[in-house]
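Have a look at the structure that comes next, please.
The complex is shown incomplete by one protein chain, all other protein chains being positioned as in the whole.
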Amino acid sequence: MASEYTPRELMVSAAAAEIEDGDTAFVGMRLPLIAFQVAVSTHAPNSMAVYESGVVRDSPADGFIHTMCDLPNLNRAVSATGMIDIMSRLQRGDIDVGFLGGAEIDRYGNLNTTWVRAGDDEIRLPGSGGACDIACMADRTVLLMPHEPRRFTEEVHYVTSPGHSPNGGRRTDHPAPGGGPSTLVTSKATFGFDVDGELYLRSAHPGVSPEEVLTDFPWEMNTAEDIGEGPVTTTAQPTDEELALIRAFDPDGFWTRS
Amino acid sequence: MASEYTPRELMVSAAAAEIEDGDTAFVGMRLPLIAFQVAVSTHAPNSMAVYESGVVRDSPADGFIHTMCDLPNLNRAVSATGMIDIMSRLQRGDIDVGFLGGAEIDRYGNLNTTWVRAGDDEIRLPGSGGACDIACMADRTVLLMPHEPRRFTEEVHYVTSPGHSPNGGRRTDHPAPGGGPSTLVTSKATFGFDVDGELYLRSAHPGVSPEEVLTDFPWEMNTAEDIGEGPVTTTAQPTDEELALIRAFDPDGFWTRS
Amino acid sequence: MTKQAVLSLEEAVSRIEPGSSIATGLALEHAIPFAAGHELLRQGIDDLTMIGPISDLLFDQLVGGGAVSRIRAAWVGNVSAGTGYRFREAVESDEIDIEDHSNFSIALALQAGAMGIPYLPTRSLLGSDVFERSGLFREEIDPFSGDRITLVPAISPDWAIVHVQRASPDGDVHLWGNTGIIDPAVGAAENVLVTAEEVVDPDVITSDPSRVAITHDQVTAVVECPFGAHPSPLAGHYNRDNEYYLEYHRRTKTQAAFDEWADEWVHGVSDREEYAEWIEADLSITEPIVAAEVRYGQ
Partner (left out) sequence: MTKQAVLSLEEAVSRIEPGSSIATGLALEHAIPFAAGHELLRQGIDDLTMIGPISDLLFDQLVGGGAVSRIRAAWVGNVSAGTGYRFREAVESDEIDIEDHSNFSIALALQAGAMGIPYLPTRSLLGSDVFERSGLFREEIDPFSGDRITLVPAISPDWAIVHVQRASPDGDVHLWGNTGIIDPAVGAAENVLVTAEEVVDPDVITSDPSRVAITHDQVTAVVECPFGAHPSPLAGHYNRDNEYYLEYHRRTKTQAAFDEWADEWVHGVSDREEYAEWIEADLSITEPIVAAEVRYGQ
């Protein structure tokens, strides 16, 4: 039996699983800060993380990090330079995986973190940060979002972070050089992107039914089964080791317990 | 009475005089290495020097420097970065004066340090280094050459470091953004560039007659008098203070006594 | 070009004219010049154009204080809590003009300014609305490969404001840890205001030329300003005051609430020494790491 865990702890575990050993990951704010530390402490000891403020790390921080610039994230780092260096690594194709969040997503993985519509009003969000750059240029991106139906939309109101081409072929007919989104992790399920760059349901989190997940989307979404990838599975629960690490890296549960 | 001095010591003194207080100078190889140190030690205490290897200095080195990268030139430097930083200062217009040498010069101050012709043969020289960049982008450049008639030519064989436009107006009708050459110092005389960007004789060094200087050029060269700048003067001799400094900065006379 | 004299924060900030463009918050969540920003508010210097990458809170405070007309940035909010309410309300009600960037586009714009070139090309932006809904960037064809490429035009701010660990009185600066886009912004800016945790003897700075990030010829004013980056962290000096960010978030949902917050934390503070006494959290460095020795010499 696995321990009790929060949806965010499961998301961190699922995000960590997307980092392969040897990967260089582009890590931004919030949950990915914890996910990289879990990955490098478990299955991906040779992975490395870059942060747009200038830091490169290949080990977890010895202390809670609220932001990439918190001092524990600098101690014993591989290096600390500036953004041009980090973004140049991204632009020249050295980043294997980048993490992105979004207030809205469409079926091609376009993300919006700039402006959303609420009835007749427009609501202003903080904006891109480095997300647009990561979305354009990382070899692949992993998207993390709370599972709320209002976030799933036929057309995002503003494409902050581009996904795949609506013309099929994923990034073939798209001006961005990176590979585009590979995985979406929500608080209820994980999703892949098919050969045409469209979202499909890959696994539902423990206790969530695939049907329940699918009805949250305003379009007819495929499942892994529909595209010949085998049945929709149940997302792996975080292991006890992972939970212990998550709670060590986020001791007050600031990012992962609420 | 001034002390005895070598032609190169006079050239260093004349080059130093071209650095104004508060200037940022772009300094390369050989005599300018000594000239900046003289200037900052005498009339231009607020001048600064940048070197394309990455060093910025505002004081003389405490020891002989054969090259810009010799360790005394790094000690107590203002900063040490890299070439992109230094060349960016040049490109954005922060360099007041740059020093250049040449194997050949024409009347518009075009310099050649790449290929020269000797009869039917072509002789390969080391090339531009940063000279082309300094020539294109410094606010003004000061040119230093041994006074040898074969170096003065109607058309240089290769324009390593561009001078003024042959169409008049100095740099007006020229693609390089800097101000172009302002002074030529040879081992016999100093020269300015007139409103059309053409060389004219400004002063002859002590013991040299202006006529003797003019006959060394294959074209009819104007003098200061011809262009209404007053008579051709005699170049100021290095002062005792300057000579003492030159001999402190170049104790074995490697650059300045031979 | 001439060397600087150390000024008071008040005197230094008073040199910034209303209507100026100011790049700051350049090291992202590190070393944000909050002290200088709050002095802008105290002096009522307004109509500012703020330029930055991720801005963790300071831009929101400047907007709340009525100092800002325009923002050219990649992200404005509160990294601990998300939304910056003052920014959001001002943009939604068209009180300020916003030019949306990505972190890289603002970095490249300043880098182009620092390099003295009209633009830098990038493989980012195309396919996004950061590109499509902006009149700033251009799509061109790379003449070497035929590929589509984006050109980001240079930005040269009137001012860059930077907080650093130590500076000489002349304005030569040692800075370490995350630097974000400090280098490009300092290179691009017309004037640089340096607030330093410590003003030190010039010999300290010249002992290590490779650590010098800003040279005096680039600097307009130097201010000694202990705790000048609080609540953001400063490498080697103090940790981030996370609770400050959360309290700010709770207390600034309306303009009236912000004004009350600012009366307390900005206008109610006569100088940074007094301010330092207010800070309740223990942010001190309790586990120092000393950098390995480096020698120069001849």
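In this document, chain identifiers A, B and C correspond to the written order of the chains, with residue numbering beginning at 1 in each.
Here, contacts are C-beta pairs under 8 Å (C-beta built on N, C-alpha and C of every residue); 3 or more make two chains touch, one makes a residue touch a chain.
These numbers come from a predicted model, not from an experiment.
In the whole complex the chain that is left out makes contact with A, B, C. For the chain missing from the display, the contacting residue among C:R72, C:H101, C:H174 or C:R272 is C:H174, taking the whole complex into account. Note that of C:H38, C:H163 or C:R211, the residue touching the chain absent from this view is C:R211. One of B:P45, B:P126 or B:G253 touches the chain omitted from the figure, and that residue is B:P126. Mapped onto subunit B, contacts with the missing chain fall at residues 29, 51-55, 66-71, 74-76, 80-84, 87, 90-91, 114, 121-133, 135-137, 158-162, 174-177, 254. Touch with the hidden chain on the side of subunit C covers residues 116-123, 138, 140, 142-145, 147, 149, 151, 153, 174, 176-177, 179, 200, 204-205, 207-211, 235-236, 239, 285-298. Along subunit A, the points of touch with the absent chain fall at residues 22, 24, 46, 48, 55-56, 62-63, 70-72, 74-81, 84-85, 88-94.
Methods note: only the chains that are shown with their structure count from here on.
With centres set at the average Cα position, the gap from subunit B to subunit C is 40 Å.
Computed centre separation for the pair subunit A/subunit B is 58 angstrom, with centres defined by C-alpha atoms. Residues of subunit B in contact with two or more other chains: none.
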